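With one protein chain removed, the remaining protein chains of the complex are shown where they sit.
Chain naming follows the written order as A, B and C, and within any one chain the residues start at number 1.
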Amino acid sequence: MRVLVCTCKGKIQLPKKDLGPNVILEQHDDLCKKKFQIKPDEKVVIAGCSPTVMEGLFPHATAEYVNLHEHVVLPGHGIEKAWDLITAAVAKLEHVTPVTTRVFPIKHKEVIVIGGGIAGIEVTSQLARNGITVTMIEQKPFLGGTVAQLDRLYPEGTPYGHTLMPQIGNMLQNDTSRIYTNAEVTGVTGTVGNYTVSLHTHPRGVIECTNCGKCADVCPVEVDDAGKMRKAIYYEPTYPDIYAIDFDTCTRCGECVKVCEGKISLDEKGIDKEIQAGAIVVATGLAWYDVARVEEYGYKRLDGVMTTLEFERAVTSGRLNPKKIVFIYCAGSRDSKHLLYCSKICCFLGLKEAKLVVDRFPDVQVYIAAMDMRSSGTFEYLYNTLRERGVSFIKGKPSEVFQRNGNLVVRTEDLYTNELLEIEADTVVLSSGFTPDTQTFNKLGVRLEHDFPILFENASLGNMELPRGIFTAGAATFPAGVRDALIDARKAAFSVVNLFHQDKIEMQQPNAVVNEDLCSVCRMCIGTCPYGAISIVEDKIHVDETLCMGCGICAITCPSYASQLEGFNPAALSSHIRALVRQGDILALLCKWSAYNATDRAAYDRVAYPQNVRIIRVPCSGAVDISHVMDALQNGAKGVLIGGCYPNACHYARGNFRAKAREQILRINLDLLGFNKNSVRLEWIGKDEARKFASIVKEMNK
Amino acid sequence: MAKPLVAFYWCASCGGCEEAVVDLAEDILKVVDAVDIRLWPVAMDFKRADVEAMEDKSIAVSFINGAVRTEEQEEMVKLLRKKSQLVIPFGACAHLGGIPGLANIANKKEIFETAYKLTRSTQNPKGIYPQTTTDTPYGKLTLPEFFDTVKTLDQTIEVDYYLPGCAPPPELIMQAVTAILEGKLPPKGSVLTVDKALCETCERNKSKPDTLAIKDIKRISHVIADPEKCFLAEGIICLGPATRGGCGERCINANMPCRGCFGPTKEVKDMGAKFLSSLASIIDVDDEKEIEKIAESVIDPIGLFYMYSLPSSILKRKQGV
Amino acid sequence: MKYALFLGCTVPVRAQHYELSARNTAHALGIEFEEMSGASCCGFPMKAVDAETSLLIAARNISIASALNLNIITLCNSCTAMLSDAQLELQNNSFYRKCKELGFAFPHDVTVKHYVRMLYEDIGIAKIKAAVKKPLSALNVIAHYGCHYMRPSYLYGFDDPEVPHTFDELVTATGATSVKYPDKKMCCGGSVLGVDEALAVTMANHKLQIAKTEAADALISICPFCTVMYEDNQRKAEEKFETQYNLPVLYYPQLLGLSFGLDKNAVGFRFNRVRPTALLAKVGGES
Partner (left out) sequence: MIDLKNADVNFKWEIIKHEGGEQLLKCFGCSDCAASCPVRYFDERYNPRKIIRLTLLGLKEQVLSSPFLWFCAHCHACTERCPQGIPVAELINAIKNYAVENGFCPEGYKVQFDLLKKLGRLYEVEDFDLKKRQKLGLPPIDKTIPEVVKILEYTGIEKVVKR
């Protein structure tokens, strides 16, 4: 073991004392500016500046960091503290399990794109342009997704084809893409660089086609396709250039077969296939919330109540000529009984439909009832335009829609005027929200939380490329407009190109590892992982190495310590605490994302705190085991402070709540065991709250 | 070849471990065939002097049950250590401190007061307590010192292996005896059962959901537990995940949750602390006040989480008394 | 410097001390006023009835100054707003045509300014300070801007409509302290006097109460309507809210004249309903 100590510009001069056998002490000026050769299995103590700075400089080391600069030099604590910290670090490191480097070869530099909407098409053409072979899997018989169902794209009012068709053209120009329509993913195995995706292609019915259209002419089945009428055999002008039979509605009367110039088969079978790929892009797009579940609005129950999509398709195909329309916003959104969240784009959609209809029918009366109008960016201009065109906006969520004298009536209170209103209308349009396509994520083994795939929809992290071979594009994870979908698609393509630029990816961050000799598969850990990285594979607990973020919560949860976080195993921490804490000391176990930084801040701001405060950096307040608190108390500690992020601000989602529960239970037990229960405190300390930290430890020191 | 000599001894315990030996039923004959029992106070009339007279290390193995709570017990186990090649704490009390170890939340004075004065069935208005020496017309009588703190066997003498359980199941005893006779012993310090927790073999583990989420803690005496379901999934505290297996799940099969008599698994020092850390992870409440409520809803947490292991825990006993 | 002085309805009849002090302090600063013969009401009273009528009345007044080729100085905030509004409206062709039809001529472009704005912009703080002979450093006064002094800003483009400061600077120039106080832009309530007197008095009381809290020696007004609210209706506020204010309300030119050392008759203190006796004693003037 090597101990690398920075002299901190001459301020640190360690005594010439022995640190034990096989421990070599080196003192360096400007440690951070030097390059060290560190062997992969070597353990090093790095004593210098704060680990927040130093850990980036020693990425491959199994290292224990001693914060000499911020914890000794700047607060003006004595050199003996430096020595104590170093000896304790050595004691810890002796028992530390090293951090392993994990290597994932990128075996297949091919990509599977699930979803053939605007995002999937854009990803595919961007990847194909980079020479990467792409297999696109689209569920419907034709590409285009939601965009192909629309008439126009607002705020500008561009016809949908102006955006979609060139995209399809771009994609088809490259011969590196294979497209499966009418196909669905049935299973996924493997990990980054090496996935196997099985898919099933449903029969299309039309095998050869001249696009004569006679089949549709003779087809007796009229289908209402989201507001627009078509036949059971039909064609969409996107891709492929072949008619398709909608077998859900087809009566198999055989009329089309008789007139077909090409070849139609009503008995075609589906095909199963397996495809290998190094990365998967999920571009499954929007899933509309089933607004019939908002029963008070009468969708499917009352004539004239329709969704925005149906309204747009019915108006633009000439089926509907409304005189008086009420749009109901947030139909089933931000609602504890339905979708808890705002779907972001439904306000835009509603505005668009209103514009579409006032453009067409100047005398139409339009009411929009909304709790809030969320018209961000350029949509504000559309909102302004519509007000000036005389559309009446009502603030408030209508209570119900009912029928009176053959008309629809919407009852609502208008918050602008505090008046209860009844609006009679011939058409009521429900602007509903969207959910992610959970089916695909389930097949990919991506865990969902609050309906959303965790990590992907972590607003502050953005698209985190996790699990590292699975990417998302467009509205698959959260509703996005066309522009956002395209940007997101390019970002996904860029991420894939970046990934494929390497032959393997290496990951050095500490992972949770499971000792199978100790693991009883008691499942306690599974649900505690904030990333869904833990699952049962072949009757054993399996930690997905690409998903683990090293918080250590599972390790502390494991009742057998079968799961341990590399570099943070309990035996090592226990010896660290026993070497560090003496009679009358205060042990501070501080989360590296918040409270620990407050101690650095204390150093910069010269906020004084007592020298007997012994600080240990932990990955999360939720990764503090009660045993370790007991260790400190047994050693004579006057108090133990656990410092974590504020509630709901935990870097690992709910780690600090776990810490809270531990603290509560622990305090009760300590009380019964004759300890002052206030000797253990869990405090929320923000990263800059140096003064809060100092005042807490001073109080505990009394 | 002479049969190996074996000793059984009984310290602070309920006597259940002695019963466990008897529970070997006809198997006990095999044992008696194979060994020569030289000390078994509960069943045979050997005296301390007989042991003292023996040569050091002449006993092949001493099985000692019960925790160490009196001066006499301390003397006897030290004596047996001297005379034995192997010493095996037999049962939870010797292994972890056991139920007598819960006395560590009090001291001698409090215990005497309760036992000799405060209990309803006691009449002791003068407050007379047992003394180590008493002068009588017939001479001085002595009693061994009653310690403040109950200790595990390994806190008193060095031990070689542990036979866990309250009481150790017969199968495990037979396995251990066989292993000793055949000389097929694991590394010193091992617990003579499996290394994995009870859940490994528990039938109910399959019913445990991936995400355990406890919103309130139920007492087994207040609910009728579903005999098919994992206790924890129902909000009933079961120490199974934190307890070594090999016991044959006798409690679980009787629809009672595990209370941890087999002690913690290999890497864990403090069973109660470890289980509390685990339990806190599955409490599915975010509100601080609610968390407090749940924590406080556990009646007698020391008796629940440290039922068998208080003397072997990190803190060992209540402080300041 | 020569201007056309627009008096409006109230000032020449009900607030002669305002007119008197305004003329005399202006004279002391070398400003000359030409009378606007034939000038009528500014038009503001008809605005709520018919905006066009009020604008036409205002435009007619502007045409009088235009014939004189002099910029207009007003003493009343509402007159300033009304005339400025008409001035802006004259850019509108159809309105201009209507004025022509009525025979109004606008041979010269004229601007409309409040008397106080004129002092600030055309004379300047430095020149005013130089003219101060008796600095009123003993006084703490509340400067009341009134609504139409700087609002609506699209008409004036003068001062800051949210954080006005020009009038405070002018008050400070006299040596007096312009007290910093909350709700500086609060309306006097004058406009609702005709609709709901109790409400109007409540509104006026708000600032009177502030003046009392701040222990101000006087409230300085620049609008006859505001003075009606704070001075003439002070007794009503005192009755309604069972308190005593006895707060002198001075027109700014009175304060300025005092600092110039003008004769007390030249600034008309005897017309002030709430006698500024204590105030004058404080600055060493006679009462």
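Observations, loosely collected:
Note that contacts are C-beta pairs under 8 Å (C-beta built on N, C-alpha and C of every residue); 3 or more make two chains touch, one makes a residue touch a chain.
Being a predicted model, the structure only gives us computed values, none of them experimental.
Looking at the complex as a whole, the chain kept out of the display touches A, C.
The omitted chain makes contact with just one of the residues C:1, C:51 or C:281: C:51. The hidden chain makes contact, of the residues A:34, A:252, A:300 or A:387, with A:387. The residue touching the chain not shown here, chosen from A:216, A:421 or A:507, is A:421.
Seen from chain A, the chain kept out of the figure touches residues 365, 367, 373, 383-384, 387-390, 392-395, 414, 416-424.
As for the chain not pictured, it touches chain C at residues 7, 9-10, 12-14, 16, 19-20, 23, 35, 37-41, 45-53, 55-57, 60, 98, 101-102, 147-148, 151-154, 161-162, 185-187, 189-192, 194-196, 199, 202-203, 206, 268.
Simple rule for what comes next: only the chains that are shown with their structure count from here on.
Within the complex formed with chain A, the chain B residues making contact are 105, 195-200, 205, 208-213, 232, 240-242, 245, 264-270, 272-283, 285-286, 288, 291-292, 294-296, 298, 301-302, 305, 313-315, 317-321.
Within the complex formed with chain B, the residues of chain A that make contact are 517-528, 535-536, 553, 556-562, 570-571, 574, 622, 625-627, 629-631, 633-634, 647-648, 654, 657-662, 664-669, 672-675.
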